[in-house]
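A single protein chain has been removed from this complex, and every other one stays in its place.
Naming follows writing order (A and B), and every chain is counted from residue 1.
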Amino acid sequence: MSSETTTGAFEPTPSTVERLHVAGLHAPTDAVLSVRDLNVRFNSENGVVHAVRGVDFDLLAGKTLGIVGESGSGKSVTSLAIMGLLPPTAEVTGSVRLHGSELLGLSDKAMCAYRGNDLAMVFQDPLSSLTPVYTVGAQIVEALTIHNPAMSKQAKEARAVELLAMVGIPSPKDRLRAFPHEFSGGMRQRVMIAIAIANNPRVLIADEPTTALDVTIQAQVLEVLHTAQEETGAAVVMITHDLGVVAGMADDIMVMYAGKPVETGMVDEIYYNPRMPYTLGLLGAVPRVDVSEKSSLIPIEGIPPNLIHAPTGCSFAPRCPLATDACLEGEPALLPVAGSGPHSAACIKSDSLGQDVDGHEVFSAPPVPVSRFDAIPRNERATVLQLNDVRKHFPLTKGALLKKRIGTVKAVDGLSFDIREGECFSIVGESGSGKTTTLLEIMEFHKDQDGEVVIGGISNKKATDARTKSAMRRELQMVFQDPTGALDPRFTVYEVLAEPLQNAGMDKPAIRKRIMELMKLVGLQPDHVNRFPNQFSGGQRQRIGIARALAVNPKLVVLDEPVSALDVSVQAGVINLLDKLRAELGLSYLLVAHDLSVVRHISNRVAVMYLGKIVEVGEVDRVFDNPRHPYTRALLSAIPVPDPHLERTRERIILKGDLPSPLDAPKGCNFATRCPVFAALPAPKQEKCLTLEPPLEAAGPSSAVQVLEAGSAEPVDQRFACFFPDGELDEEMLVVHDSAEHNAP
Amino acid sequence: MLRYLAKRGFTYLVMIFLTTSAGYFLAVSSLKPALLEQERIPRPTPEQVANSMRLKGLDPDLNPWERYVDWLTGIVTRWDWGRSPNGAFINAEFGDRVWISTRLFLASIVLTLVIGVALGVYSAARQYKFQDRVITSYSYLAYIVPAPIAYFLVQLGAININETVGNRIFFVTGISTPGMEPGWAQFVDMVGHYAVPTVAITLVGWGSYQIAQRQYLLDNVNADFVRTARAKGLTRNQAISRHALRVSFIPVAQSIAFTIPAIFAGGFFAEKIFAWPGVGSWSIDAISLQDVNAATATLAYGSVIFALGAILADFATTLVDPRVRVQ
Partner (left out) sequence: MTNLNAVDPAAVAQDAHLENADVVIGKSTIIFRRFLRNKTAVAGLVIFLALVVFSFVGNFFTTWDKETIDPFNIGMPPSAEHYLGTSQAGIDLYAMTVEGTRISILIGLIVGLVSVLIAAVYGCTMAYFGGKVDKVMLFVLEALIMMPALLVVAVATSGGGANFKQNLPSWLLLIIVLLIFSWMGTARLIRSLSMSLMQRDFVKAAQYMGVPPRRIVWRHLVPNIGSLLVLDITRGVTGAILAEVAFSFIGIGIKVPDVSLGVLIGAATSQVQTFPWMFWVPLAVMFLLTGSLAMMNDGLRDAFDPSSSSVGKARKTSARKNRAEMKTP
């Protein structure tokens, strides 16, 4: 941030004027924040990383700009550069003007007058973003004190209470004195938002504010951000990798790739009329939670370029299916395209793209694989895994030093389900719902477990000798969430894949042969076997993990959030691979995921868990299209869809609060404390929910469904645990955004 | 909290008991006071030696277990830690020596901590600059010098100063000059005696605290919460001093409590070099004088100090880290 370079760069040279015109999202005169030709360079051990290359945008008061990109696209660095929070070693050039006054090149001290006052920011990880040793109140008050030194102590405290109430923290007055560790992640993110809006900022930058949170909490936090924007009238920059999150919120979108904006424009233009192959690919790479039609996802092959080398052509060209030699000659500029609103794309072929181009064709998405089991009715297929009334209770202790037992956590409470050959069964739920514990109970089966786990026809109760155990182990393998942590960094790929084979007692030549097979199977080059995991990209590492799981030909593969650590474009490839393997090898999957879109795309059946119990289970399309349990309804409604029209108009259920502490779990229905149906019930009916535990059963279909199902005699594969399915929802928990304001051009 | 303390206290009590007992057996089976008695002139007969030992409760004819039971009974029933071969009572001597040791180390402990932590913060703020390099290099140097040699070198330095000035400013050994009149002269004498050991112990001690504090602070300088504080409108330095510094105290607070036993334990060397008759030098003398009871008593004392340090560490952590506070 050397001052000479900055001021030098913002001389009104012809190129800047041109830029003003080209960037042209809005007339720059009334912009709150205008950014021109922002460039950020870092020095690394390997050379200079050009992290942000020429970002321009204007932000109008009360409007929202969504910056979308994958990791390493420069979106977070852009926001930190605007805030002046990059380390001093970073070199920032260009111009950032707030109400016309230049911010770049200001000293740290001068910048402080703006930070937290006119410019505020909400960060990604709420768990580490609050100082652990100060109370939440003190941290909010600090934000007030810095910019209002004259404010009285009482006034500041009153304002802090007001802010906490605004972001939806219950009993805000008492919570002022609480420490951050006493809050859940979602609550801490609310506190972060309260701090950010404390001084009514003109610009609020939110950097992936909901990435670390559950979907239900994400919906809450997005709602709080919406409220905050309404209260303060701030312009918002929303940075995300999730095209769904910004679809309903943003007015404008900027898609970034390799440090450069590759497409900018009005939100509808970007979603319905993408003119850059990368945007097209991104939109097709995300599965849709609201669509049952099965089609393969668009995989974007390859990985983003290394920003150390200056690109000679279009930086997306190496991954672009439409790339020609012309794409490699000079980087294409961001130029306006024909359309119904301001819209620019950096692609020489942008004119040939548009509404009627199907991403699936452009990226040649693979055909939908068909498993040989798909034709066989479910109950005629063999059972590969069965759980009967499995329970796992932990003692709940209090105090970090002196452990005192104060209750029992029913992490898994009477779970029963089965998985048949060739099917994918998914478990969904918020963190804390017991999905991970369920996996552990299956993977760490032993005879003293509470409940029965039957793997490949052998019950855990008979797993007494090593032979039976290893026979059971061979039937089931696991793929982990974090592909990096799951591979020993000191093993070559060959050693990683050889481990299960050696363990199965295979001889050397056979192992070699099998490893080559596996590499081809998961789409990796067989001659890469001597590389170490850190020489592969995240997606490739996950493929290695899948190959290892498949090494011993298991019947069932347990997938623990297999794609959640991966970038969107890479996710698609891995999901397609999993789909293909299931069909080709006749595998069964047990999938745990928090991303319901992924679940809908890949599974046949789904179970929704809440506080250790299954609240709804059944065929995936049936559960997703016609959810009966209020929790399933809320969960599905919380998922943002990458479709701006739909996002703006649909009503969504915003659950109150977090997952309750296990101690507060009521006697009757677990969900009653947060249930939108319960809240709207008359008292006598509420009594039933509070005293009786609803059983998981296939109740009579609702009237609407009855009409549809009139012809079929087959029993419906959907069971749920609720006394009042399809009940009226509480008004307070329903939110519909006014769509008119967003539709205005 | 109280229950927790009681539980910890009990665990340490058991540990102290076990280490002390183990120490007693080691001492009783390897130290033979009777051997020294026989070197006296005129040489006493074995019977005389045995008699005199028996009177002092050091009967060499009893087996170690019987002596252990006797010794333990004495402590439990009468709080009597026994006698030395020369007839002195351990209890009486012990009090004097603990007081001497405490006086020797108290100032050093405070100075070590204050200087170490302060320099740690200072050098972290100037990371990789000249001041940081000098301070941190010194700390690493202090790391590779054995404490007694460092003390000895400081002593040499003090002697050199005395010789250069031609006047005895610093006393390099002893606690005080006997027979001083109370008043200014006595105060100057006291300062003269305290200065050298205090400086020596402090010079050797602060290095590890400086390195630790520097490291912890640097670990926190780029923490997410510091970024949040800056986003509120604090300058980088303000954010670090108000947020990172406070958090970096958490691990240091824990180690601060351990300084006390560490310095006491290291005190053997200081007391030996500066000839202060404290607990540390007593323990070594006890061994050369074949004094079983004194050796065991000093060992027990060391264990108690260690346990106190550990409990103090818990306290300190609770004080600075709200996350471990027990409601």
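One rule holds in what follows: contacts are C-beta pairs under 8 Å (C-beta built on N, C-alpha and C of every residue); 3 or more make two chains touch, one makes a residue touch a chain.
Source: prediction; values computed, not measured.
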item: Chains on display which the left-out chain touches in the complete complex; value: A, B
item: Given B:Gly57, B:Pro148 or B:Pro322, the one touching the chain that is not displayed; value: B:Pro148
item: Which of B:Pro64, B:Gly174, B:Pro251 or B:Pro277 contacts the chain that the document leaves out; value: B:Pro251
item: Residue touching the undisplayed chain, where the options are A:Ser470, A:Gln525, A:Asn553 or A:Thr691; value: A:Ser470
item: Which residue of A:Val291, A:Met443 or A:Ile458 touches the chain not shown here; value: A:Met443
item: Option touching the unshown chain, where B:Ala27, B:Val172 or B:Leu245 are the choices; value: B:Ala27
item: Among B:Ile75, B:Ile287, B:Ile311 or B:Val324, the residue in touch with the chain that has been omitted; value: B:Ile287
item: Touch residues of chain B, complete complex, unshown partner; value: 11, 15-16, 18-19, 22-23, 26-27, 29-32, 128, 139-140, 143-149, 152, 156, 207-209, 211-212, 215-216, 219, 251-252, 255, 258-259, 261-262, 265-266, 268-269, 272-273, 283-284, 287-288, 290, 295, 298-299, 302-303, 306-307
item: Residues from chain A at the interface with the omitted partner, ascending; value: 5, 43-45, 47-48, 89, 91, 443, 469-470, 473-474, 477-478, 480-482, 485-490, 499-500, 503, 532-535, 545, 548, 552
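As a convention for this text, only the chains that are shown with their structure count from here on.
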item: Averaged-CA centre spacing for the pair chain B and chain A, given as whole angstrom; value: 55
item: For the chain A and chain B complex, residues of the former touching the latter; value: 83, 85, 87, 108-109, 112-117, 120-121, 123, 125, 128-134, 142-143, 146-147, 179, 181, 192, 195-196, 399-402
item: In the complex, chain B residues that touch chain A; value: 1, 3-4, 7, 222-225, 227-236, 242-243, 246-247, 250, 314, 318, 320-327
